[in-house]
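This is the structure I want to talk about, given as structure tokens.
Of the protein chains in this complex, all but one are displayed in their positions.
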Amino acid sequence: MSSRIRIGLIAAGALVLLALPFYVDRFWLQAGLFAMAASIGAIGLNLLTGATGQLSLGHAFFLAVGAYGYCALADIVPTALAAIGAVLVAGAAGGLLSPIAGRLSGAYLGIATLALIFIGQHVLFNASDLTGGYNGRDVPALNIFGLSFDDTETVVLAVPFESMEKLWYAGLLLLAACALFARGVLRGRPGRAMNAIRDHRVAAGVMGVPVARLRAWVFVLSSMYAGLAGVLLALIVQRTTPEYFGFALSLEYLAMIVIGGLGSVAGAVLGAVFVSLLPQLFDRYSESLPLVSASGTGGIAPGEASSYLYGAAVVAVVLFLPGGLVRLGSAATPRALTLRKKEPTDESAPA
Amino acid sequence: MPHAALQVGALTAGYGPVRALREVTLTVGDGAVVAVLGGNGAGKTTLLRAISRTLGFHGGAVAGGEISFGETRLDRLAAPEVVAAGVVQVPEGRRVFARMTVADNLRAGALGAPRGSRSVSLERVHDLFPVLLERAAQPAGLLSGGEQQMLALARGLMAQPKLLLLDEPTLGLAPLAAERIAERIREINRQGTSVLLVEQNAAIALRVASEAYVLETGRVALSGPAAELAASDEVRRRYLGVVDEDAAADAERIADAAPVLRRWQP
Amino acid sequence: MTTFFELLISGISLGAVYALIALGFVVIFRATEVVNFAHASLLFAGGYVTALLTDDIGFWAALIVGIAGAAVVGSLVEFLVIRRYRGRDHSVLAIVTIGVDIVLLTDLTRRIGTDVLPLGDPWGDKIVQIGPLAIPETRIAALLTAALVIAVFLLAFRYTSWGVAMRAAAEDREAAALMGVRLGRVSLSAWAVAGALAAIAALFLTVFPTPGLERNTSLVALKAFPAAIIGGLDSTTGALAGGLIVGVTEAMVTGYQDELSFLGRGLGEVAPYLVMLLILLARPAGLFGTRELTRV
Amino acid sequence: SSKAKDDDGDTGGGKGAGALKTGDGVTATTIPLGVLTDMTGVYATLGKSVTQAQQLYMKQLNDDGGICGRKVQLTIRDHGYDPRKAVSAYTELEPKVLGFPQFIGSPFVAAQKKRIDGTDKGLVIPQAWSANLLGSESIRQIGATYDYEMINAVDWLVKSKKVKSGDKIGHVYFEGDFGENALAGSKYAADEAGLEVVEQKIKPTDQDMTAQVTALKKAKVKAILISAGPAQSASLTGVAAAANLPVPVVGNNPTFAPQLLKTQAAPALLKNFYFLASTLPIGDKGSGPAELAKTYSAEYKGDLLDNGIIAGWAAADVFAKALEGACKDKNLTREGVRKALLSMKSYEEGFGITHDFSDPAAPSTKESYVLRPDDKAKGGMAVAEKAFTAPAVEGYTPEG
Partner (left out) sequence: MTEDAPEKTADAPGQTPSLEVRDLTVRFAGLTALDAVSFTVAPGSLHAVIGPNGAGKSTCFNVLSGVYRASAGHVHFGPDELTGLPPHRIAALGVARTFQNIALPPYATVADSLMLGRHRLTKAGFLAAGLRLPSAAREAERHRERVQEIAEFTGLERYLDHPAAALPYGLQKLVELGRALCMEPRLLLLDEPVAGMTSDERRRTAAVIAGVREGLGISVVLVEHDMGVVMRLADEVTVLDFGRRIASGPPAEVQRDPEVVRAYLGDTNNSEDAEEGVTS
């Protein structure tokens, strides 16, 4: 793909995204926003799991810290500050875990982080003064310089803008910023060091990479991404409930990065969009899909169908599309070819 | 027991678009020791992988030609079946099972061998490398590089092969140990095992082998009786380093000719 | 004091069940270095088959079919998925098993729907009374089974060719193939065995004092994760130790919930994870696990 | 086309005083309603029965000519007890339907409360009886809330099970709104009766109640309340019986399922277990339940009968009655439906209890039946004691 076509495509895509709130209804905007929040969280997880090789099953916990942190901080400071504060708190929570995040890897780290989910939910249920307990909390609408992201209508070009329309732009902005930041990190010096840790821990140390410290920092960074995703989610749903931040959510994020492509930013976004839009599409169009029957008619329910599909997608992508959805686009680059495994073609250049 | 010869005919193989072997033809006669020499990337390892059917593990494949061992067409078998046919490879880079003990590594080596003979081969192997007996209970990953190389070789011998494929068996071995390996290869061979030997240490290889092939960028560049090759100028210069006396001067000359690395000024 | 012993006994007996589940993780981990997140659904499958048949062909026959069924499901997972993975990264494979788990669980919960399925075991709610302590027969059976199975595996891993082949294949597939190990067969057998183990665990997880198999049963299997980690993922003895630690912790914390209420109620489920974190801080590879070997 | 506002467009098609006022998706032929259910998540048991009963009800209603000459049309969304999906499904259906005769998951209803009360104002009947949903004109539960049920349960224990002042009773409850709302009731009633509650909080993954029983035994409780799932009540009752703690176990709402009578715990359940409910059991001889059981079984052959069917049916019926009322008032809009419901002061549809919907801050009834397992009855339940209201209820105000 030549770079001019590429830039053209990107510009066109951006234009469509910017115009959407004028055309589609609340449901789709909300679905899109869920995908944006998921993308931000998935980028963070991909920095940790994909690029640094640190398996984490505790991502949902940091989403919860972000969501609840926002609610709690909004009690005492302006909401804009609360949002920033929540991200920092999530980062700090990640930092608290650094004795474990810095030392463990592989399955041990994965299951150690699983503990966070259970401990986190326990706290969410029991510290009711802060978290509202099982009832959860109402999420105060974000208010930046007098612009409130709530359901009061602001009419823009004759289109009434409610919370979703306004959040849409905030979400886009945040996602773009997060994606660019992560890309910079991955392509720069920290990214190389992170990959080195993933590929050969001892060698990385000998090259001067402070392994434990860097692992801990990546954990912090990834927690901050998760925290931001949590804040955005809370703003979309307008209510936080403890059940949501469970094991299944963490698994969903892992599925996203595997489906999209480990270690890449675009992959995380693709995976997040895939995983979060799929069930919505199924639900919405269950009536017109073969094999899937509408809820309440017996047969395979849409929820089940999307579960099947998303489980199968995880498997299929790893088996048949190593590198994830993101490889679909870049399959033709020479570098991808040398690593790909297939029969030698006859007319091939000498090594 | 009846032995068979290894025939490699017009073998072409590669990794994806990378062509590593082109029409290589080679024979290892019954009971012979054949050496394969060649520079980095010449395709020596690829040749052995093709014979032992493990190219697939590296994303490579055979594109043409045939390989047979006696009556058996090896190029139609899977790797474990090649072992069952009596062809065993000691891979490049040791590849010991790091977390298993030395003893278990040897047991793993014997998985492909007839059951009754294990204790005999174990004794032979311990005879050859006493250090392995000393370290029997230690995880193999903790052995020194050379000790791992010995273990890898010993593990290969445990399978009691009819044809042994050795990929740089003296890599990283101390001179004394390398000499001992060379002796041992001759001895194994005397006991009836044919050997296909890939070596960088051409001196040893040519001494042990009866015949030799030289690979260059995937093709057979030279072949013939080992002694003849050892006498050829080309081989002497490139693989035997007989100009060693001038090496220091040589080194300086190259250093002068090559781009010089200056200090980095931050 | 009686309460303490009652809780201890109840914890140990519960721990035996966790140990059986954890052993399933360990078998797969040792054979393939993969953390098998689909273990819970293997367990579910085994229990489901048993429960389905128990009325028609009797408990023991149903149990055997259930074990075989779970072994088949395990083998299928290996044959259709694990075997086809060409990469080397075990974390990716672990994530693949999550995908498998989602598919299997969705299907099984759909089938089980809203039922609670009893397995029809012969022990019923019978109790063995030792002094003031009452222990369900099912739990004694679980403890004995766990001890036996774990001993068998310990020996099998250490002394049989199967064990050697399995460990070799787990570490380096290519080198194992060069030893004549039939990778497919070895890995298939590991998954089949793990499936069978899961079915046995399912039995003890769903008999008295629990009413039967239902949609949440697979979630309970998650509790074996801390058990496997505490013991060390690659240690069979560790599975037993970890299972018992988790079981006893859970029972104690629940039993003394009133005294611990300042930490919030319902701590029983969380406590094993806290214990696990503490143990990991001191021993990053669990109590009996082998430390990561690095030699450069 | 852009979604720019073309002035007042489709709101209220009706004109003139005598004409029927319609809106919110109602057309000349159909009245669209939304169902937000859980058929694949933790409350799938409930969701399936409720939904099937409602579909059956609407089918019959439409066969009988519908309402206001229009057919009622249900659009069902299964959220699998996932908040994100629940919110999405509500967002999707809300603009298209008049109201929701079913919305499972009180946290999700609570999450939408702001929107429901603020802008949407469509009638929602949650299939959850947590008191924190009280107080809204648009969100109306049918039956007593969990706390009231537990007040009645404690009263009944004192009255009929020889529990007396100074005794301890245990309460095993789920983390979450169901368990904790129930706990609020039991603690209030225990206070009134001079009892002490020994709390045992559990999670859905706690299926072996041995440790809980041990703790309760240590505390020497005289009775145990349980607000959890069927598996837990079976385990609790079974273990208590086996451990020589032969006290009555009283549960409410989703604590019991007829399938339990096939498990090892059956004898203990038959002996010691009781159940509080705001309706007659589906297996009751009374005409309402019996007829419903018959039609339901005819439609869904092989499906088990449980009390979710009654809950679903009753909700559908209440909604339909409200629609009829709105039709009569010539105001088939969200507002009309709401008003019609507020005017229903003594509604009774053959399930034993009379409901009063005029006060949004109070549950529609404070009465409960005491039921007990019965392996001969359909649905596994029979009445142990007629509906009653504990005197203590009078002084109680839910925290909502």
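Just so it is clear, A, B, C and D label the chains in written order, and each chain counts residues from 1 on its own.
The rule is simple: contacts are C-beta pairs under 8 Å (C-beta built on N, C-alpha and C of every residue); 3 or more make two chains touch, one makes a residue touch a chain.
Model, not experiment: these values are computed from the prediction.
*Asks:* Touching the hidden chain in the complete assembly: which of B:57, B:97 or B:239 does that?
*Replies:* Missing-chain contact among the listed residues: B:239.
*Asks:* Identify the residue among B:9, B:41 or B:64 that touches the chain left out of the display.
*Replies:* Of these options, the touching residue for the absent chain is B:41.
*Asks:* Which listed residue (A:80, A:130 or A:185) would be found touching the missing chain in the intact complex?
*Replies:* From the options A:80, A:130 or A:185, the contact with the absent chain belongs to A:185.
*Asks:* Looking at B:28, B:140 or B:202, which makes contact with the chain not pictured?
*Replies:* Residue touching the absent chain, from the options given: B:202.
*Asks:* With the missing chain put back, which residues of subunit B would touch it? List them for me.
*Replies:* 15, 18, 37-42, 45, 92-94, 131, 138, 142-147, 149-150, 168, 171-179, 200, 202-204, 206-207, 226-227, 230-231, 237-242, 244, 247-248, 250-252, 254-255, 258-266
*Asks:* Since one chain has been left out of the picture, which residues of subunit A touch it in the full complex?
*Replies:* 180-182, 184-185, 187-193, 195-196, 199-200, 202-211, 213-214, 217, 220-221, 335, 338-339
Note that only the chains that are shown with their structure count from here on.
*Asks:* On the document's contact criterion, could you list the chains that touch subunit A and likewise touch subunit D?
*Replies:* C
*Asks:* Which chain pair is joined by more contacting C-beta pairs, B-C or A-C?
*Replies:* A-C
*Asks:* Look at all chain centres (mean of CA atoms) and spot the one farthest from the centre of subunit A.
*Replies:* The most remote chain is B.
*Asks:* Whole-Å distance, subunit C centre to subunit D centre, using C-alpha means?
*Replies:* Chain centres of subunit C and subunit D, defined by C-alpha means, are spaced 37 Å apart.
*Asks:* State, to the nearest whole Å, the distance from the C-alpha centre of subunit B to the C-alpha centre of subunit D.
*Replies:* Those two chain centres are 76 Å apart.
*Asks:* Using the touch rule from the top of the page, what residues of subunit A touch 2 or more other chains?
*Replies:* In subunit A, 125, 301, 304, 307, 341 touch at least two other chains.
*Asks:* Subunit C: which residues touch two or more other chains?
*Replies:* Residue numbers touching two or more other chains: 106, 110, 222, 265-266, 269.
*Asks:* In their shared complex, at which residues does subunit A touch subunit C?
*Replies:* 49, 53, 55, 99-100, 103-108, 110-112, 114-115, 118-119, 122-123, 125-127, 201-203, 206, 247, 251, 254-255, 258, 262, 300-301, 304, 307-308, 310-315, 318-319, 322, 341
*Asks:* Tell me, which parts of subunit D touch subunit A in their complex?
*Replies:* Residues 1-5, 35, 37, 39-41, 51-52, 55, 74, 76-85, 87-89, 91-92, 95, 107-108, 110-112, 114-115, 118-119, 132, 175-177, 180 of subunit D touch subunit A in their complex.
*Asks:* Considering only the defined contacts, which subunit B positions touch subunit C in the complex?
*Replies:* Result: residues 52, 54, 57, 78-80, 83-84, 88-91, 95-100, 104, 107-109, 111-113, 139, 141-143, 155-156, 159 of subunit B touch subunit C.
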